[in-house]
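See structure below.
Complex shown without one protein chain; remaining protein chains in place.
Our next item is chain A:
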Amino acid sequence: MKISVNLLKQLGKIDKSNEEIVTGIKEHIGEVESYQDLSKDYSDIMVAEIKEKKDHPDADKLGVYQLDTGEKKLVQVLAGDKTLVVGDKVAYLKPGAKVPYTIYTEEKPFIIQSREMRGLLSDGMMGSEKELNLGNDHTIVMRLPDDAPVGKPFAEYYELDDFIIDVENKALTNRGDLFGILGLARELTVIFGKPFVTPAWYTDDTKNLREEQSCLGLNIINDAEALCPRYTAIAMDNIVVEESPLWLKSALIKFGYKPINNIVDITNYISQLSGQPLHAFDYDKVISNDPNKSETANITIRMARAGESILGLDSKVHELNDRIMVICDSTNPLAIAGIMGGSETEVDNNTQRIILESANFDKTSIRKTSMMLGLTTDAGTKFKHALDPNQCIPVLKEAVRMIKESTTGTISSDIVDLYPTISEPKEITLSLSNVNTHLGIDLQKDTIVQILKNLEYPIVKQDDDLLTVLAPTWRKDVTIKEDIHEDIGRIYGYNNIDSILPLRNLIPAKDNQIFALKKKIRQIFADSGANETDTHSFTDIPTLEKANLDADKAYKLKNALAPELSLMRTSLIPSLLVKTQMNLQEGYDKFILFEMNIPHIQGYEDENKLPKEDWHLSSVITSIEKRSDSAYYIAKRYLEKILSTLNIQDIEYTLLSEFSEENLSEEIKNSMYMFDRNTSAIVTAGDIVLGIIGEIDNKVKGNFKLPKYTAGLDININALNSIDIKNNKYTEMPKYPESRVDLCVEVNNDIQYKALYDSIYKDINNDDINGKVTCLDIYKESEKADTKRITFSLAIRNFEKTLNDKDIKSITQKVIKRLESNFQAKII
């Protein structure tokens, strides 16, 4: 929303500097996107007249002009435009002037210098529309009107000695009234402590315009009352379409509009002034295009029908549907309601009679249409922020007044006004003490009342604490008392509000166990040489398939940014595989990446029918060194590092190929194919499945070009958190020295280490003795051997005495016996 400070000052009688106004807007209204001091942009640019014209002796394409710039001496300027003639008025950029266009498009503005062109000096430049930032034409030098006074600063002549502030639309989202300069002038006047008086024309709702001449038939039917609360129009005759006067063109340029002709320019000007969009139809075109020939212009507001289309003012055909509101003749759409007129009824240089429309449309409908058609227009932007239907008539009348002033136009119909339900101001009661508590301030009643009066809230009733006001109908955003609290706070100034810490009771904050657990894991992994990553949740079919994952289990995005970001990942591992590959290429040869995040599996929902969101710890461990052992064991080592630090015991590891699938969760079923079945394990704690660790599947490793020694780890943190961690009580520490025995056991390959370990452990831990078991070696004669040998070291102590050889022998015998009978073990 671009505003001119000159106009603002004129409307609001604001006597403040440009800087103060910018600060005022920022601190009391909303974000300022940018501002520009036009007078500075146009300094050293003057109105000049061409006095002599010659050809360049050495350059066919250059004209040599002598300019009267108001100084005593004529100035010689060379230009590529040879169409200029003596007497033409131009904008002359002196040496040292900045080319206005380049101030906002280039890093450094282009500065004019005197320079020689093929032997002749050019002492400055004559600007084109584009160079002067006043239009798009850069092919010829811009001609100024004949009466332009020579020597006058161009900015002054063009009324460009102004300051333009661009207020961010987003900050005004709920303030339809601030999409007109009038609204902003009201706010600013009040901010600077003065009451605002809305110009009388803006509130004059009487339909007091009478036909002056040549009665034109105008028949309007509203078949879309729900979405078009008010439609007003008037017909005018004897219009002379011509170029707008300079001040109007200049004003429009400052608002960011392109001047077209006096009629269009007046509608745009008033629209920017009041915030109320207007549209002018060519009356004769409306009649002649109507398939049902009639003397009267027949206009209907209705929803479009499927299959209908319209050629817009943007010269594009827009396909319509039954959710789009249109303005029609008896049969065909003439305009897309509230967004854009149609080119068939466009006002052009031959137009003599017009229909002027000032209507109110539903913000939601306009917003949807604008989105559906991908069409953003100034009118649409204004309507979608909710406008006051009560401004339709005053604004229409103001436009008529201006048109009459600018051309010979006459009123040729009554005002048509379809307004079945009148918008009444809303009565709101606020408590003054409540205002002060809510904002944390201590304002006197008078101050509050004054602020509201300045903002033109009529006061209906007041007592000691309660104040009843009417919210002006242009303030569509004010519906509850808190909205008025905001107005009071805003105008009083948020920066005048002190900082006061709330007083709180001593109830301790709740613990978030998952967050705390993640913090611990992060610390343990980072302390163990692993690097934490934070990869995207988005992935695609090829990446999932490369990781042996079923892409059908992924949620699909309806509006993905790119095909490679079209799915929600079902596991964090593929992201880590990609990043592992990347870092290998980067030259790292041994590293561990990990991430804690949430994967999503389609159809896997929580109790609220939302995608189940469990936190996962996922990690990929890789090394290019040649190793003979399986990478499974490094993954296990890292998992046990976490588990032992967290004091979690009794974890079981079951080979993936031996785990029955029916006992697996959706998550593991989804991710298990990324792992090699014979070198990976499902990790469980009692009934709780924690996750999966092991070697990455060979094919997957090949797909991601990963070395042989690559393992993965995928642990559900929510499951981990659900394990009851035993608070071990103190047990008496043994006082007597320990005795060590090594035991080498040969067993069949299918006997697991843990079974042997548990058996031994049980036999050396009871009321009398306490023992530890460690593994010294696991040996297999050849790959094909049926048996393996495991060497255990037992460290045993008695609570009461020093163990002698006999005691040790008896304990060892017991251990061996059980191993022999339970596992057919041979003691070597």
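What we mean here is this: contacts are C-beta pairs under 8 Å (C-beta built on N, C-alpha and C of every residue); 3 or more make two chains touch, one makes a residue touch a chain; residues count from 1.
We adopt the following convention: contacts and distances are computed from a predicted model.
With the options "Phenylalanine--tRNA ligase alpha subunit", "SpoVR family protein", "COX aromatic rich motif-containing protein" or "Phosphatidate cytidylyltransferase" in hand, the undepicted chain maps to the protein name "Phenylalanine--tRNA ligase alpha subunit" (source: UniProt).
From the set A:Asp60, A:Glu295, A:Asp446 or A:Asp534, the residue in touch with the chain omitted from the display is A:Asp534, counting the whole complex. Contact with the omitted chain, checked across A:Ser630, A:Asn670, A:Asn716 or A:Thr812, is made by A:Ser630. Of the candidate positions A:Asn721, A:Gln752, A:Asn765 or A:Ser793, contact with the unshown chain belongs to A:Gln752. Among the residues A:Arg115, A:Arg305 or A:Lys556, only A:Lys556 touches the chain that is left out of the figure.
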